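Here it is, the structure, as structure tokens.
All protein chains but one are shown at their positions in the complex.
Think of it as A, B and C in the order they're written, each chain with its own count starting at 1.
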Amino acid sequence: MSDATEDLAGFRADIAAWISANCPAPLLGRPMDENAIVWGGRKWTFTDDNQRLWLERAVARGLTAPRWPVEYGGAGLTRAQEKIYREEMERLGAPPPLESFGLWMLGPALLEFGNPEQKAEHLPKITRGQIRWCQGYSEPGAGSDLANVQTRAEDMGDHWLVNGQKIWTSYADRADWIFALVRTDRDAPKHKGISFLLMDMETPGITTRPIRLISGKSPFCETFFDNVKVPKTNLVGELNRGWDIAKYLLTHEREMIGGGARGLLGGRSVSQILASQEGDVLADPVLRAETMQLEVDALAFGLTMERYKDQAEAGRGVGNASAMLKYYGTELNKRRYELLMATAGSEGVEWDGPHGGLAPEWLRTKANSIEGGTTEVMLDIIAKRVLEMPNQ
Amino acid sequence: MSDATEDLAGFRADIAAWISANCPAPLLGRPMDENAIVWGGRKWTFTDDNQRLWLERAVARGLTAPRWPVEYGGAGLTRAQEKIYREEMERLGAPPPLESFGLWMLGPALLEFGNPEQKAEHLPKITRGQIRWCQGYSEPGAGSDLANVQTRAEDMGDHWLVNGQKIWTSYADRADWIFALVRTDRDAPKHKGISFLLMDMETPGITTRPIRLISGKSPFCETFFDNVKVPKTNLVGELNRGWDIAKYLLTHEREMIGGGARGLLGGRSVSQILASQEGDVLADPVLRAETMQLEVDALAFGLTMERYKDQAEAGRGVGNASAMLKYYGTELNKRRYELLMATAGSEGVEWDGPHGGLAPEWLRTKANSIEGGTTEVMLDIIAKRVLEMPNQ
Amino acid sequence: MNDMTPSLLDTEDEVMLRDAARGFIADFAPVSALRANRDAGRAHDPALWAEMAQMGWTGVLVPEDAGGADMGHRAAGILSEEMGRTLAASPFLSTAVIAASVLRDAGPRAHGALQAIAAGEATYALALDEGPKFAPAATALQAERQGNAFRLSGAKAFVADGSTAGRILVLARTSGMAGDDAGLTLFDIDAARAGLDRQTLSTIDSRDHARLVFDGVEATGDDIIGDLDNGLAALRPGLQAGQAALAAELTGLAGGAAAITLGYLKDRRQFDRTIGSFQALQHRAAHLWSEIEVTASAIANAGRLLDHMPADAGLAVSLAKARAAQTAKLAVSEAVQMHGGIGMTDAHDIGFFMKRARVGAEWLGDYGHHAAVIAALRGF
Partner (left out) sequence: MNDMTPSLLDTEDEVMLRDAARGFIADFAPVSALRANRDAGRAHDPALWAEMAQMGWTGVLVPEDAGGADMGHRAAGILSEEMGRTLAASPFLSTAVIAASVLRDAGPRAHGALQAIAAGEATYALALDEGPKFAPAATALQAERQGNAFRLSGAKAFVADGSTAGRILVLARTSGMAGDDAGLTLFDIDAARAGLDRQTLSTIDSRDHARLVFDGVEATGDDIIGDLDNGLAALRPGLQAGQAALAAELTGLAGGAAAITLGYLKDRRQFDRTIGSFQALQHRAAHLWSEIEVTASAIANAGRLLDHMPADAGLAVSLAKARAAQTAKLAVSEAVQMHGGIGMTDAHDIGFFMKRARVGAEWLGDYGHHAAVIAALRGF
């Protein structure tokens, strides 16, 4: 056993012991439904004290952001350590102490593109769950054409004046701050002239309106900007180079969405769920063959996620190939829920039947292949940028 | 029962009696393999006297071309009668007395576009199996772009002078005449300036070379034209309007190819074949589910072929929707043979194993979705012409 | 399927019926009507049902001597298809198709019931499945004999139109065990009968579905349709008619979703061009259209065979339902995906198609069930 391997084995034992000692027992092994997620932020109320306690302890150890530097409230883990941490969390049934767009999206962007003041100001509030962020990319009518940004920020000397409208801003009605793409040069080509701006949602002139989805839920909002004054210091990275940050985050988001098979499933595969259900639904050769196919594809895709993460870690960038993870992962997730609905039969079509929130989750998965870049855009990216297929 | 229905019942009885009385018993129920087909023509030799006898009797009754006018050697049947004729042929296990490109392709073109002399000259020789035709459409490098005709026919006053090369000419090495698209106006737009020309393959300057396919067979040839002199009267339809005839025949061909599930299968479905085989290959849920799906789709497609034929007969043209028949039928046929290969296991991969010519036929089906317009071209046609989707 | 099958083309009468139905439904039951019903918390609009009765649709399968139009199963399929195009909600399938098909074989006693259906005065629900999958023989609900009467006890899990129908056709076990084909009896009872608890389910298609709990509900021999212990035979015509009509509805639904999507693709611009000009979307739209065309043939065939050779229609009916379930699934998947974000919003109609397609795929037997029926009939 090499030294590195030995160190990791030690780390595994330590972290497992820490989780066991610190995660309140009532939280262990609970299904990860919507209500079990801790999002944090000014408006947040914990559903119980255990959640609060677990968050506080994780914050103290830096484990809300395991790989971020310790100075910003992270734990400074290596990729291998982080993987072990997540494995042990899953094995012990401990829920993530905190989830947020700050952790997933803004933090990585600031770590890469932010200046020291911005990092010091925003990152600790994210790791401590004090500020909840939302993302302002899409605009009405622009759809997949993200670079078609019409919301404009005018340079008024001592501040930016923002006017326009965003759509698909996740939980904007519950978020404290927004990171958004705004147009700062209207004469430049589409992908130039975009900047990356941070705004406090309490700034006068910002209003939000939830969008009701086909699942009956409203996780997204429309967000309106009417003469919103934003400090000049809230611009991240270079002026008019916001598209670079957006691309960086899109790649990041794709990997994340591609890997997502959370929700009702928890860590379980569809086959495990079906095998545990009453009545032998898999006696039907059609459903059985589909389940086998899904199992085969999901196992292979899980390995692929690991391989790509290892590759990114090894410093060999994943780049445009992340489009594949997003494409494959989201299509797989849709198949997963189609199969669950098919096996649930008439019980599955109730909004609140014996299978709990299956129907809304099923409908929710239909957005997987749209948000963060549609399946069609991902295939275009693979064809044009990975395979270098011609335009004419 | 209406008069029409009564008449048809009478026709069914008559034709069944005629088939029983005239088709030599040894031909009944034989598998329709390659060697069982009668193609006719100057170079033809019957494999046995029964084939010759059956052809002669069918010719006498006009039944090599059931729907053609009696004056050209047809039987003048209605669509409903023809359908009954084919049903009874299949039920009694009688083979078609004659197959040929003349019957399938050139005849319909001449009936629609030919002048009286051309009809009188060529149609009877087709129905009697005296002349075997081949088709000269494709050219090297043109692929799906059939209108990209480079073979040219120059007007030399008293004759056409033809130079160029055709590819995918079916059995050109065994055919007596060829119908071909030739360019007669090099300055006109691509689809104009093409004419439809008939040529005797014995004319000096025409040579052929068989193309060996991945199946090991050579049903197609390259055909070369080197200063070939062709009588002016061999042009069908209007000068430079040959594309109209080609389109008419392409539609016709598509319907024909789409409907084709002949060869080894005879009239049997894949499920019937599999159910009759030793060992329960369908105990495997994967193969079972695939067989079920194929059965469902094949039954529904068979009904669709009937519906479209009825529609054409009712005078409501099928038009561009024929692209769907071609697309769906050929893709279905490929699935059929993939399934047969999968169930045959290692026996299927022998060129000449226990499943006879399965492997070559399987490979042959791969051309189904290429010849007569590729699947991609068919989908383009449906999208642009049936669904009227935009170009930009 | 059989060389005597009549042509699958619509007759002139059928073309007229389809045109009339499409026009009427566009006016009186567009998708916005389903939305209005949903928002008002009602499963369907009685005024629409009254209009359908006026036009003779409620009597589409009722004999003329009972006041029906007796147009036949192909006609019922055409009406269902047109209703499917806009997701028009009504008790049509449960009442005018299933119940009418069961009752017209039930002899003179059912004359009044058929008259009431044709007149639009009676509505029916079929209480059949007790678990999440279609399985008539699995019926366990007991009809216990007490002298001349029966007491029905048990639960039906998923009854379409179950909370609003005036009458219930309920399959109950009078002998044998759950799983036996024999020993089942079909009862036709008033939904208001004592001991029957109807629990409305909140389902994704915003239609009326209910769980029915029978707690000693009384029935007599007069309530039996067909023969004691032979209820499956009495039910078969209704089941087949219902499966064929539901398949037609799903095919109409697929066509409706495809048409809305095609309109969107021709209209919507992105990346400086109409998205309908992207070849990848064109090929997928063309494939979807092809699937719908092929399924339409199976729908027409099922209607024709039920009209002309009902004893041999089993394969055709299962073929129609199997194909329709898959085609509708493809259509709504493509429709929602091609709409992008807007299709995910409740404000857009396309989501309704996806929800109804899922319910329709399950009800009266899913793809796997019908594919297995076909496999059995085809001998493998």
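To be clear about the criterion, contacts are C-beta pairs under 8 Å (C-beta built on N, C-alpha and C of every residue); 3 or more make two chains touch, one makes a residue touch a chain.
Nothing here was measured: the structure is a model prediction, and the numbers come from that model.
Shown chains touched by the hidden chain across the complete assembly: A, B, C. Note that of A:F196, A:Y328 or A:W362, the residue touching the chain absent from this view is A:Y328. The missing chain, though absent from the display, is touched by one residue of A:L282, A:V349 or A:A367; that residue is A:L282. One chain of the complex is left out; on subunit C, the residues touching it are 278-280, 282-283.
Contact residues of subunit A toward the unshown chain are 83-84, 87, 91, 269, 271-272, 274-275, 282, 288, 291-293, 295-297, 299-301, 303-304, 306-307, 310-311, 314, 321, 324, 327-328, 376, 378-380, 382-384, 386-392. Although one chain is not shown, part of subunit B still touches it, namely residues 138, 142-145, 167-168, 211-214, 216, 279, 281, 284-287, 334, 338, 341-342, 344-353, 359, 363, 366-367, 369-371, 374-376, 379.
Simple rule for what comes next: only the chains that are shown with their structure count from here on.
Closest to the protein's overall CA centre, chain by chain, comes C.
Distance between subunit B and subunit C, defined via averaged C-alpha coordinates, is recorded as 41 Å. Residue positions of subunit A touching 2 or more other chains, listed in rising order: 285-286. Counting partner chains per residue, subunit C shows two or more touched chains at residues 371-372.
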